[in-house]
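Written out below as structure tokens is the structure these notes cover.
Note that one protein chain of the assembly has been removed; the remaining protein chains are unaltered in position.
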Amino acid sequence: MDLGSVDHVFPHYGRVPPVVHAWFGRDNQGYDVYARTVYGARASILVGVFATLFVAVLGSFVGIIAGYRAGWMDSVLSRIGEVFLGIPLLLGGILFLYIFPNDPLTTPFLVQVGKVALVLGVLGWPLIMRLMRGSVLQVKPNDYVQAARALGASPTRIISSHILPNSLASVIVVSTINLGVYISVEATLSFLGIGLQPPAISWGIQISEASGIGMIRAAPHMLFFPSVALSLTVLAFIMMGDVVRDALDPRMR
Amino acid sequence: MTLSAGTGGAPNVELLDTRGVWKSVDGLLLEVDQLQVEFRTRDGVAKAINGVSFDLHEGETLAVLGESGSGKSVTAQAIMGILDSPPAFITGGEVRYCGQDILKLSEDERRRVRGPEISMVFQDALSALNPVFSVGWQIAEMFRKHRGMNKSDAQAQAIRLMERVQIPGAAQRVKAYPHQFSGGMRQRIMIAMAIALDPAVLIADEPTTALDVTVQAQIMQLLADLQQERRMGLILITHDLGVVADVADRIAVMYAGRIVEQADAFELYAEPAHPYTKGLLDSIPRLDQKGETLSAIGGLPPSLTNIPAGCPFNPRCHYAQDICRIDPPPPLREVGRHRFAACHFSELLLTHSPELAVTQTTEEVEAHLELGLDYPVAAGGLDHDQDMERGGEPR
Partner (left out) sequence: MSQPLASITQEVVLKAENLVKHYPIKAGVLRRTVGHVNAVDGVSFELYKGETLGIVGESGCGKSTLGRMLMRLEEPTAGKLTFDGVDVYSQKGADMRRLRRDIQIVFQDPYTSLNPRMTVGDIVGEPFDIHTDVVPKGGRRQRVQELLELVGLNPEHINRYPHQFSGGQRQRIGIARGVALNPKVIICDEPVSALDVSVQAQVVNLLKDLQDRLGLAYVFIAHDLSVVRHISDRVGVMYLGKIVEIGDEDQIYGRPTHPYTQALLSAVPMPDPTLRDVREQIVLTGDVPSPANPPSGCRFHTRCWMAQEICSVEEPLLVERPDGQSEHDSACHFAEPRVIVA
């Protein structure tokens, strides 16, 4: 009898606190919480990473153009960004996923994940765009950029060799913090029943199931372990962001 | 620039009365005695000041001359008591104002000295003035806090001060903000704040470095007038040999946290007693000379976390010999009447003795530096000094 399996249901083992054969205990249906936490990591982290990458790439791209070209293009792009910024992340997410729901049984896992990431990305890119634009505006007047212009460097070279490397630091740090935020938002969306749907697993779904009426007192281990996993992951990514930023800084080597 | 060089004249009785406790002895206002300051940083301990001593009398102008990493600004901040501790720590010495060691005072008592007795003017007026308060408010604050005046009286005093420092239309501009003034005007406002409570000692830290030369002339003239009027002692901290020549009575040259020469201004320029001073004087272009190649001092000022053994100037000195590298750093000793220098060969230098041999030329110093980096050098230039002064780490 494979007690560690994810899909096997052992109702008579339901809500068992942590024991030898189930380190994190078991949930309502007897699923092993430890196994589900491990599998749940996949969805949560994928959502976080995809959303962050989407936001970072799109936001940086638009931010660089807005900062480098300045003038009317900057105004237009900034206003567009502000429109998106004005849409509350959670509300917009709920709306989008309500209109395009994830069918729990037929929608493939990656598509579900992708949809959630897309929502987060579309609503979150202006933040990075403003950050990158600000960095570019700070870097542009520096003499070394003027020197590159004086040498006859093309805008592509100026952006890729001079502006981008010196503007990345704050974007990296903020992105890794946002990654944690996105994972939490996914958890919230799933908690509300809008993001991923069971039988897909994510920490959000686990937390959702663990937070029913009276559940928290009856089986606290169901809420505790996925929450700890979520917190530790968010912390880990934030620290990674610091380390990456330092690694890229020649002054720290 | 004419200045009455008063050393040890009769103390001004009126001024003393308003000071209360503090009375100068024979016109001697400030004595710095073997001051030692360390910066404890992640990269090591930087000995910013290594035994600095000097005196200041009423009406006297003492110039502290030095480049980055010399410790000149740290000295000023230590006297004022505004060093950030950590990372700065005063590890030795005394600073006696009117005979009393002010380093041993409590913070409260220190605050009563800072402002009414010893005051400071900084280099960059834009960052030294608070941008969100009007200039009148900031000047008046001195009166409200230290003299307990009410707002309108304090403002009236502020207007009077602004007129004294020659800000046109003072009554109208008292409510204006710092950014609405030009650089020269802002510096005048800072001077007004500094002299508001009639201090006996004014420390000016690079007061004109950021200003244009015509404005600089105006500001230096203003400082000289104020000093004469109030018989203040002025400590002028700068790296500009021209400004120093115009106003200083006595000059203390600093290098790597030590005073390497101290002399009367005329004597110093005519006959330097330390190779560093000589090197500096030889290397500056003069307005009245179009010369050939400037004779430069090779190399760079040392990093304060790793000062060279022996005399700190030895790696760059044209006259360095073994004694300079091996023996402990030469102490600041008397080499003439009221002349002090920290060099084994000062007498030979002063008399232009043929016994004084040139042991390395500038090119040799440079070659030595590039190939071997025999001694660790400061990685930063002017910023380095400012970093340290703001309590930052030496880069």
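Going by the order they are written in, the chains are A and B; count residues from 1 in each one.
In the analysis below, a residue touches a chain if its C-beta (ideal position, glycine included) is under 8 Å from a C-beta of that chain, and two chains touch if they have at least 3 such contacts.
Since this is a predicted model, take the numbers as computed values, not measurements.
Colleague: In the full complex, which of A:Gln29, A:Gln146 or A:Ser211 touches the chain missing from this view?
Modeller: In the complete complex, the chain left out is touched by residue A:Gln146.
Colleague: Which residue among B:Pro86, B:Gly99, B:Gly242 or B:Pro331 touches the omitted chain?
Modeller: That would be B:Gly242, which touches the missing chain.
Colleague: Which of these, B:Gly71, B:Gly279, B:Pro315 or B:Pro330, touches the one chain of the complex that we don't see?
Modeller: Answering carefully, the residue with contact to the hidden chain is B:Gly279.
Colleague: Touching residues of chain A against the unshown chain: what are they?
Modeller: Residues touching the hidden chain, for chain A, are 142-144, 146-153, 157, 161-162, 165-166, 248-251, 253.
Colleague: For chain B, enumerate the residues touching the unshown chain of the complex.
Modeller: 1-2, 67-68, 168, 182-185, 212-218, 220-221, 239-246, 248, 265-266, 269-270, 279-281, 283-288, 290-291, 293-298, 300-301, 366, 370-371, 377-383, 395
Here, only the chains that are shown with their structure count from here on.
Colleague: Averaged over CA atoms, how far is the centre of chain A from the centre of chain B? Could you give it in whole Å?
Modeller: 54
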